[in-house]
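Only one protein chain is missing; all other protein chains are in place.
A, B and C are the chain letters, set down in written order, and residue numbers restart from 1 in every chain.
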Amino acid sequence: MAAITLIEAVTAALAHELEHDKEVILFGEDVGKNGGVFRATDGLQATYGEERVIDTPLAESMIAGLAVGMAAQGMKPVAEMQFMGFIFPAMEHIVTQVARMRNRTRGRLTMPMVIRAPYGGGIHAPEHHSESTEALFAHIPGLKVVIPSNPSRAYGLMLAAIRDPDPVIFLEPKRVYRIVKHEVEDNGEEYPLEACFVDREGKDITLISWGAMMHETLIAAEKLAAEGIDAEVIDVATVSPIDMETILESVRKTGRVCVVQEAPKSGSIGSEIAAEIAEHAVMSLLAPIGRVSGYDTVMPYYKLEKQYMPTVDRILDEAKRIMEYK
Amino acid sequence: MAAITLIEAVTAALAHELEHDKEVILFGEDVGKNGGVFRATDGLQATYGEERVIDTPLAESMIAGLAVGMAAQGMKPVAEMQFMGFIFPAMEHIVTQVARMRNRTRGRLTMPMVIRAPYGGGIHAPEHHSESTEALFAHIPGLKVVIPSNPSRAYGLMLAAIRDPDPVIFLEPKRVYRIVKHEVEDNGEEYPLEACFVDREGKDITLISWGAMMHETLIAAEKLAAEGIDAEVIDVATVSPIDMETILESVRKTGRVCVVQEAPKSGSIGSEIAAEIAEHAVMSLLAPIGRVSGYDTVMPYYKLEKQYMPTVDRILDEAKRIMEYK
Amino acid sequence: MTTTTVASFEIKHHQYLDADGKPTQELPAFAKDMDKMRSLYRDMALLRAFDAKTYALQRTGKMGTYPASLGQEAIGIGYGDCLTADDVIVPYYRSTGGLLKHGVTMKEILQYWGGDEGGSDYSVAKEDFPICVPIGNQIVHASGVAKAIQIRKQKRAVVTEIGEGGTSEGDFYEGINVAGVWNLGVVFMVNNNQWAISVPSEIQTACETYAQKAIAAGIEGIQVDGNDIIAVRQVAEYAIEKARNGGGPTVIESVTYRLCDHTTADDASRYDNKDVKDEAWKNEPMVRLRKYLEANKAWSDKDEEAMNAENAKKVEAAVEEYMAIPKPGPELMFDHLFEELPEMTKPQREEAIRRAGGNK
Partner (left out) sequence: MTTTTVASFEIKHHQYLDADGKPTQELPAFAKDMDKMRSLYRDMALLRAFDAKTYALQRTGKMGTYPASLGQEAIGIGYGDCLTADDVIVPYYRSTGGLLKHGVTMKEILQYWGGDEGGSDYSVAKEDFPICVPIGNQIVHASGVAKAIQIRKQKRAVVTEIGEGGTSEGDFYEGINVAGVWNLGVVFMVNNNQWAISVPSEIQTACETYAQKAIAAGIEGIQVDGNDIIAVRQVAEYAIEKARNGGGPTVIESVTYRLCDHTTADDASRYDNKDVKDEAWKNEPMVRLRKYLEANKAWSDKDEEAMNAENAKKVEAAVEEYMAIPKPGPELMFDHLFEELPEMTKPQREEAIRRAGGNK
């Protein structure tokens, strides 16, 4: 058992499935010899060969469409979008084909595939490399959208995503690709999809986040604890479909909620969670529901990205505002 | 002044702007000689010529990209997507270029364009012709998303959309293209964007909708009135950015809210509205916020579309549940 | 190097029967087999009868929007005749001919256009794709299927179809390009029926031929007279054999004419030219084949009558089956969304069933 980073956990999970399931095929731009621009597929082509780990021409619509064709033949394609900012050419295939093929054929053809993409800001990347647009995919019925926040979850959730009989959009928060290490046993044990993780139990306020923002959220929770505020922290992990039961249970206990996300606020995953709470637990609320979010503006180039992305301070301020609400 | 349908109002507004602003150029698939598959551009090529009303090759990414190029030159392109279900190839241009060009160039190049598309279900169309995916565009900062619910609004909002200095996604609820007529004076007077319309004042519950669903919502409001429930009805019209002030004011008055929409519930415009209420008026709420929505599943082929789309009955049941909530 | 020619290309056009059914060159063996040619003629006639019936159903409210193949029957029947059960069709909305030849039933096709997903749960051609409505997607899917076949070292061909208008979509090009790079066993049928709804071919592209689009993918492109089933079948057979045997992809442009409206929702008289259409009728594929059969004493008016009666019966039987399909229950909106319905969606399923009066 070794301490590994989130990206190493992704690589380990991909290797595990390549090793154990010959139907698993990896492809995308630069995933082969180069091992991916972030090295998520480092060494995999050398080990599993050019027919299992494939460099494609530069075309995302084609990458998604190839995955549809291969999945319909019963393979398990794992396609990489080099950055989430370049997933949009593939949008038509994702919305009209990937998400629907099972339904369109009443179950005759299925789409057991994963579309992976690094996403989010904070690494001083060029424009279009830093957005968080998970909400677009979460709104599409027929897709699962999974975002790991740490190495163990990256490993366990990636295994689950590949094994899932339905399509999974797997978004990797690249800002935390390498910032923490976990002891992760490469034992092939998956984590459940469609399940939130309660990372800190608390009774005063529920902080809800996913992906890279879990780090700020957990730090904020510790700081709140120092000030006598006992926060429960939930990692949503599968942002669609959401395990609302876990969230509602927590809200019924604390009565106060703050969602923390990097994406713009309007029409976000945070909005959906707030709406569900407003439908199913509104009378448990002791305060307005907070959403600490990216602003409703274009993700700026890197000189301003720190000003755009939620900080521990913003979470603390909002949590306290919610705590003080009467 | 003549009584005209919603689609005739669209045509009238397009003609008005073609007539008065030589920078306005219409294009898309079949918009020329054929006048559009729904006849929204009927007669316009004959009147304004093939250089102003242009049939393009069959390629939506290209259509959006051409609009970007023309808008950057200071023209006002009005591009048609034949159905909203076919807008996805254009997604990359819409997200990374249309919505951002002003910001990317600090205002040097702007995108004064409209992308029109018929949308929504209920007309027995083939698959991919009936979805309501406005939430995807509403989540993108830099776009305005406008949906008229009746002929006068179609006319006034289309004028505003074309004249707006920024890009507008203009979604036309095709189910109501021809079901009601309004007296609309072709006087070039626009309606404001970013403003809700209060179509019925009431004190007991706020019903919020837009587009085709306004019709069911208004019928439901009348039926509720007959049962002694006085509903306020709001037509959101510009679903991004939303005029939340009007909505919050109403909610503060009624304390009860139900959003009605055709789109899937999760991550919808309805979710955003609920979240905003949960943030800014939660303590005015006397009951959970209802969302009568399409189900979180793929829009079915037409044999089942009636079962998918919200009905007056569903609105009534939800409104009553909310009214009875204690 | 100074100024040199670094690449050169030729596009060939193939025709075997002219509009009068007269051979224009030495015929392939199958074309001399009158049983084969009669059976192809019957297949085309069945497709035409099926289309006409479906149109009628639409006009009486028993069918949704439907795109017929009138004038293009030689294409689907032509390539479809070369396929085995192992091959895969990735169809578009005007692939009725190919699908019927591959075992998809008329009832299934009616069910699909009748607004019921069950129509794509093919009972026979279990690996064929459902009809692709978003134009161009099918081209890339076909390459994906072929890649799976290549990885598994199978000898199976993939055939996909697209209209000439559809070739303007990026997906067309992306799909043929990767087929070239990976040497995939796909046949890309480009049906140039001169129209994309109301948009004539000269507005789609400045190319003289659609076959030459293959050059941008570095693959073979061939043009055939799409109204000549001998030419279509001959070239398709070559390309399908090549695809099966590791020879790589081919683009086949079939030059034809759409003699019907785009779909039942269209009114071609708004934009087409009557004279041109009248001319086009003289080239349509069935008359020419019939003349050829007659010239070979392989067809008579009596044969024609008998065939028409038989086809009408087949179509009628399919329509009866179609009309007997029970209306799909609301649970079907949910039961094939995922293998397992998410917890959060279960109450919605229950509500839908309850509102429909509790079926299932």
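Criterion: contacts are C-beta pairs under 8 Å (C-beta built on N, C-alpha and C of every residue); 3 or more make two chains touch, one makes a residue touch a chain.
Small disclaimer: the values here were computed from a predicted structure and weren't measured.
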I'm checking contacts with the chain that's been left out. Which of A:A15, A:A59, A:A221 or A:A274 qualifies?
A:A59
Sole touch to the unshown chain from B:T11, B:S61, B:Q82 or B:N150: residue B:S61
May I ask which residue of B:T5, B:Q82 or B:Q97 touches the chain that does not appear here?
B:Q97
For chain A, enumerate the residues touching the unshown chain of the complex.
29-30, 32-35, 37, 55-62, 85-86, 88-89, 124-129, 265-266, 295-298, 300-305, 307-308, 311, 313-314
Under the stated touch rule, tell me which residues of chain B contact the chain that is not displayed.
25, 51, 56-57, 59, 61-62, 64-75, 77, 89, 92-93, 96-97, 101-110, 141-142, 144, 165-166, 194, 241-245
May I ask you to list the residues on chain C that touch the chain which is not drawn?
1-16, 18, 24-25, 168-174, 177-178, 180-181, 183, 202-209, 211-213, 215-219, 223, 225
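Here is the rule we use: only the chains that are shown with their structure count from here on.
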So the chain most remote from chain C by C-alpha centre is A
For chain A and chain C, what's the span in angstrom between their mean Cα positions?
40
Whole-Å gap separating chain A and chain B, where each centre is the average of the chain's CA atoms
30
Per the C-alpha means, the centres of chain B and chain C lie apart by a whole-Å value of 36
Out of chain A, which residues touch more than one other chain, so two or more?
61, 89, 92, 96, 103-104, 141-142, 241-242
Using the touch definition from the top, which residues of chain C touch two or more other chains?
117, 133-134, 170-171, 332, 337, 344-345
